[in-house]
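With one protein chain withheld, the remaining protein chains of the complex are depicted in position.
Labels A, B, C and D are assigned to the chains in the order they are written; within every chain, residues are numbered from 1.
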Amino acid sequence: MKIGVYICQCGINIAATVDVEKVVEYAKTLQNVAVSRFYKYMCSDPGQELIKKDIKELKLDRVVVASCSPRMHEPTFRAVLEEMGMNPYYFEMVNIREQCSWVHIDKDKATAKAMYMIAGAVARATYLEPLEKKEVSVIPRALVVGGGISGIQAALEIAEKGFQVYLVERNPSIGGRMAQLDKTFPTLDCSACILTPKMVDAARHPNIELFTYSEIESVDGYIGNFKVKIKKKPRYVDIEKCVGCGACAEACRLHARIPNEFDMSIGKRSAIYVPFPQAVPLKYTVDPNNCLTLKTGKCGDHALCVEACGERDAINFNQKEKIVEVEVGTIVVATGYDLFDPVEKPEYGYEKFDNVITGLEFERIVSASGPTEGHIEINGKEPKKVVFIQCVGSRDKESNEYCSRVCCMYTAKQAHMVKDKIPDADLIVYYTDVRAFGKGFEEFYNRVQDEGVIYRRRELDDPIEVKKNGNKVVVKAKGHPDVDADLVVLATAIIPKKDSKEFSRILNINQSADGFLLEAHPKLRPVDTFTDGIFLAGCCQSPKDIPDAVAQASGAAVRASEPLAAGKVFVEAISAVIDEDLCSGCRVCEELCVYSALEFDEKDKIMKVNDVMCKGCGSCASACPTGAITMRHYDVKQILAQIGGLIR
Amino acid sequence: MKEKFEPNIIGFLCNWCSYAGADLAGTSRIQYPPNLKAIRVMCSGRVNPIFVINALQQGADGVLIGGCHPGDCHYERGNYLARRRMAVLKKLLEYTGIDPRRVRMTWVSASEGKKFAEVVKEVTEDIRELGPMQHFRRENKW
Amino acid sequence: MDKYVLPKDNLSKFVSEMIGKYKVFAPVNDNNVTLFKQIKNPKEINLEFTNSKVPPKNLLFCQTETLFKFTPGTKGKIHPVDFDNGGRTVFGIRPCDAKSLAILDRVFKGDFEDPYYLTKRKNTILVGLSCTQPCLNCFCTSFNDSPASPEFVDILLTDIGDKYFVEVNSDKGKQLVKTMNKLFKSATEADGKKKKEVEKKAKDIITRFQKIDGITEKLDKIFENPFWETVANKCLGCGTCTYLCPTCHCFDIQDETTMTDGGRVRIWDTCMISEYTLQASGYNPRPARMNRVRNRVYHKYNYYPKNFEVIACVGCGRCIDSCPVNIDIIDVVTRAGEVKP
Amino acid sequence: MNNNPYQPWLATIDDIKEEVGGERAIKTFKLVFQDKNIQNNFTYLPGQCAMVSLLGKGECFFAISSSPTKKDYIEVSVMKLGKVTSALHECELGDVVGVRGPYGNYFDVKGWQGKNLVFIGGGIGQAPLRSLINYVVDNRRNYGKLDVIYGARSSKDLSYKQEFAELEKRKDVNVHLSVDVEEDGWKKFVGFVPTNLLRVKPSPKNTIAITCGPPIMIKFVIQNLEKLGFTEDQIFTTLEMRMKCGIGKCGRCNIGNLYVCKDGPVFSYKQLKSLQGER
Partner (left out) sequence: MVDEKQLRDAVKKTISRDDVKYVVGYEKGTSGFLVSPTFAFTPGDADKFIFSPLCVNNLAVYPMLEDKPPLRKGEEPDTRKIGLVVKGCDSRAIVQIIQEKGLKREDVVIIGIPCTGVIDPKKIKEKFPGQMKNVDVKEENEKFVITIDGKIHKISKDELLAEKCKHCEYPAPVLYDILIGKEIKSTKKEDYKEIEPLEKKSLEDKWDYWEKQFERCIRCYACRDACPLCYCKECMVDLLDPQWIRRSVNLSENTAWNLLRAFHLAGRCIGCGECERVCPMDLPLMKLNKKIEKDIKEMYDYTSGIDAEEKPLLAMFKPDDPEEFIL
């Protein structure tokens, strides 16, 4: 057995705290170590060459590299072995940067720890076994969850590459948050104008199948072979028959009596409705929570909508929820975001006073297609003094520490819209820091300031208070004179979708501490998740503006299309193996495996592993009462040897 | 002066959460004691109680098992299963006179670099206080 | 044979003097289990015992013994160990256990002498203690042995009331007594008579008897007899009988290592488990419990007598006392003798 | 020489020949004792065994497969089966192993002088026969007709291919190789070793037959030898057992009252038949 040990200085990242030369000398004393070297950057080409040369000349059996986290460069070095004709699993990585040099100051101690870690790795390396990566074929279809701008973009791009896409949206129409916006910063394009053509494209694309008013019920399987159950909620309208004429909504007994969620409940709709006129698909949906027929079983003496629909006969109150199962190779998650509920910060007076609204409510008010047809009015009056408060629920340790990234600019935009529509209005913006980092942002901010909008800096530590003052409210901010305002607009934070947790479990992906879905690497794999074959786009991953969301969606689409195009993928070689001589057929493992990777062989009365299904977690191995199950690459010999090395 | 006792602690860290959390502590340069040496496993569910007992035999003064928070397991339930195993094992160890502070379990997510560092600090201090694990350490004298 | 008496008051002195010179092993009470252990003080001795749970063979043929140390690996080195050359006495060994050592000697001598056992054996003085209260399953008399036989010890002590009757059976014994002769008194004829009485009484207590006439030859004829199946059916395959047997001597050799050091270790093994004979190819010549139970009986009553002219059983009864399922060697062998070939 | 029979002498791996590949690979290791004195004093005869160990992995008992006529090394052929043999297979030139021995009895090479010899081997069972064959060939004029019958599952599984090729070139040794199943390019006998034996049909007259191989093969070889007229005391075989000590103490390898490591491994069929015990 010949083991090569390579220690990376990582510039000074490692070398500053770990005495690399000393470690090299120490490694030489370890059993089976044939060569031990250090280099400035092991991951660089010359570094890799060093290893390759030794593999060739010294005929190394195993390679140990002590450098950064295996989550960074394990694939890099495995590729080195592979290139030299070695099995890539003969490689062992020691994390002496993230878990040693960066977290310890004392050079002696860090050096000692690095030695222990390397001793453990060398001991373990002796027992490493060659593994073959398993190749599985890929179902050439993709699933996109979420029909907002990110989802639409991703779906269109994958479809354009020639693969079939299922686009699933929980609302009756695709379009998402962007559809609710009036104009977009900083270019002031009309949001609907640029979005609706895309919506239509998506609906029309021969490779895209829309599942609106639908939700993901479950996801099983693995990259290349996901089995997805989609729950189609009953619309009570046959979308084949509905032509979107709207006669039913006009006829509805509750016509214009139900708050329309799309208009942030400022506008009203019927119990049978489309969320907005440009909805895609333009098909009506019965609101089961309000429809008299569905709620009480009785709508006067007969249902007026059915009557209005007449011969088309599109309304069907007997529709039931349907589960559709689809199989896809990859999944793009674009589930979007929710908005912070300012009720949680009572000092802003939201819901207490009509004069206090959120940014998105303002969008609906200012929108030409909104409930006020674009007239900015509050209780029927045009406001003359408008206050914008930023960072409501963002950059605030009590609610969300992060910056929501879009509020500064949309507030500027909204201020501009007010100025545009009510030129004599006084505008004050309370800001924390104005973050105008995007293309054209700073210019826009300057323009708005030039338009006479007053920016007042607020300190987050001194909460702004909004109090009643007759028909108006008074905004009190420390360090500034009080302002009597007709309208207060709160820039509420972008927060993770309410059901993110549940959803991340369905998909078996992670959330970061803030609750957004977690990318595989913040820098290098920003659209991947830790589950192979599942990718992220848009605000489900973190707050973003439209261009960023679209860019990420394009990225996710490319990532998701790669396996589809390749037609096959390699899946984790780490899987369970069963020693048939030891297995007693107790089937404990069958019980606990989430992936159904273990099957009972009726003939031999023992368990068998399905390599491809197995994800290599190892729960079965530690539960196996007879020790019949071992985990490839994490087997008992390897682990016990590593323990021995770590505490020698 | 007698040198301060530096405990040897073995950490079994799950690849997806705790190991990533430890990495994050690194990228965030959060300092913690160097006594814990990590073994990367795919899931805390991989940690067979025998590994723990073996580590103590081989001379570890303590063992820390790090997994994902309940519900966050990359493999859905590995951490739940580990939790049961460790609950039973810890009680058994305590009953035989092994201080329960020597075998610890923690939930550390990929975003909890700070928590990871704090946990390591706490565990190290606890075990430092307990002194070397001598109960059934292998003597290897032959 | 020299005969003395040792007043009971002098016993503690006798032991103390031995402790000053040798490693002394004696029966002690370890949580209600009698075991031979090294003692530092005569007070540790417990003489209220019928026999020790584990036979004192473990003092010479240790359950775990390092054969040598080494630096592991393919570039390794061997580091021999020093044999335990120090003088030792086993105080309170029963005549049956002493006989077992004489039986074990034959295995560990031979063409290849076992230095670990023999070095210790050579330096060990056996100070025997007659058995006056044989236990339920004692049957040494079946082999014409006596619970008060000095044959296999260096010195035998027999409790004859207020003193011990001392029989010195070897040069080693003589040497020992000589160095502390003021503790001993010459034995009178009455003392000798008393010993005989005690011995007779002890023999009479033994009610269990194993028929061993011509057993070796009888066994030759019934190797394939289904009788062995019936015996083995209830066997659980644990190692209790063999571990507690004073003549069993099977062992396993294992390498144990850390990253830097290692030792080749010899550990007691038991022929009662399947793994014992399992070959690397997967083939097992003794696959069933029947094979193993039969092997144990044959080893003691057939193979051993053929090789060494002595039955490898001393009638201590330990295996009967401790067998979880009452496989009773007295009963098994007696019945085997009656089996029609 | 130390007088501790448990303590091996160190030997260096001087050469490794890969005989057979695959799951149950066979390699022949050439071992040279580090101490010249030991090497010179390590005298043995064909059939005898040695305990070879890897420090840290354990010991294994092997028939010495080299001929005693080669003085400056010994060879053992190792099939990859368990922990120790697998570790041995990973060894490289220059690696150090422990060796103790020689152990057991041997083929009666003196007594068989002037006789015809038939060697019947299968698979790894050829190892002890190889020692004997090479010994006999090196002392060729002392012996009569020599027939070597050897077979394996396929040509890939045949050990000592090169040596057989050399042997086949000699006029005074008859080599009869076989494989169990038909394969491309195999022009010699196809069938099991016992069948090949019947085909070769050695005369029992003044002949000793020595067989070693898998138990099932030995069983049929002996049956066929008897068919050919060989008597019980003309047939010899060597046995294999699980062993730990090699010196008749640990108690594993007994067949009846005999210990394979001490009283064997060479037994005549006559002896074997009279032995009562598991094997």
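Basically, a contact is a pair of C-beta atoms (placed from the backbone, for glycine too) under 8 Å apart; a residue touches a chain by one contact, two chains touch by 3 or more.
As the structure is a prediction and not an experimental result, all values here were calculated from the model.
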From B:Ala22, B:Val63 or B:Leu93, residue that would touch the chain that is not displayed: B:Leu93
Interface with the undisplayed chain - residues on chain B: 49-50, 53-54, 57, 70-71, 77, 80-81, 83-100, 104-107, 119, 122-123, 135-139
Hidden partner chain, residues of chain A it touches: 581-589, 591-592, 623, 625-627, 635-637, 640
For chain C, the residues touching the chain missing from this view: 30-33, 35, 53-54, 63-64, 133-137, 205-208, 230, 233-234, 236-240, 242-244, 252, 254, 256, 265, 267-268, 270, 273, 275, 287-290, 320, 322, 324-326, 328, 330-331
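As a working rule, only the chains that are shown with their structure count from here on.
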Selected interface, B-C versus C-D, where C-beta contact pairs are more numerous: C-D
Approximate Å spacing (C-alpha centroids) for the pair chain A, chain D: 67
Separation of mean Cα positions, chain C and chain B [Å, integer]: 46
In chain D, residues with contacts to at least two other chains: 92
Where chain C touches two or more other chains at once, by residue number: 72-74, 258, 262
Contact footprint of chain B on chain A as seen in their complex: 69-71, 95, 97-100, 102-106, 109-110, 112-113, 116-117, 120, 501, 504-505, 508, 510-514, 518, 530-531, 574, 592, 594-595, 615-619, 621-623, 631, 634, 636, 639-640, 642-644, 646-647
Residue ranges of chain B touching chain C (in the complex, touch as defined): 58, 140, 142
Footprint of chain A on chain B - complex, ascending: 8, 10, 16-17, 19-20, 22-23, 25-27, 29-34, 37-43, 45-51, 54-55, 58-60, 68, 71-72, 74-78, 81-82, 85, 109-112, 117
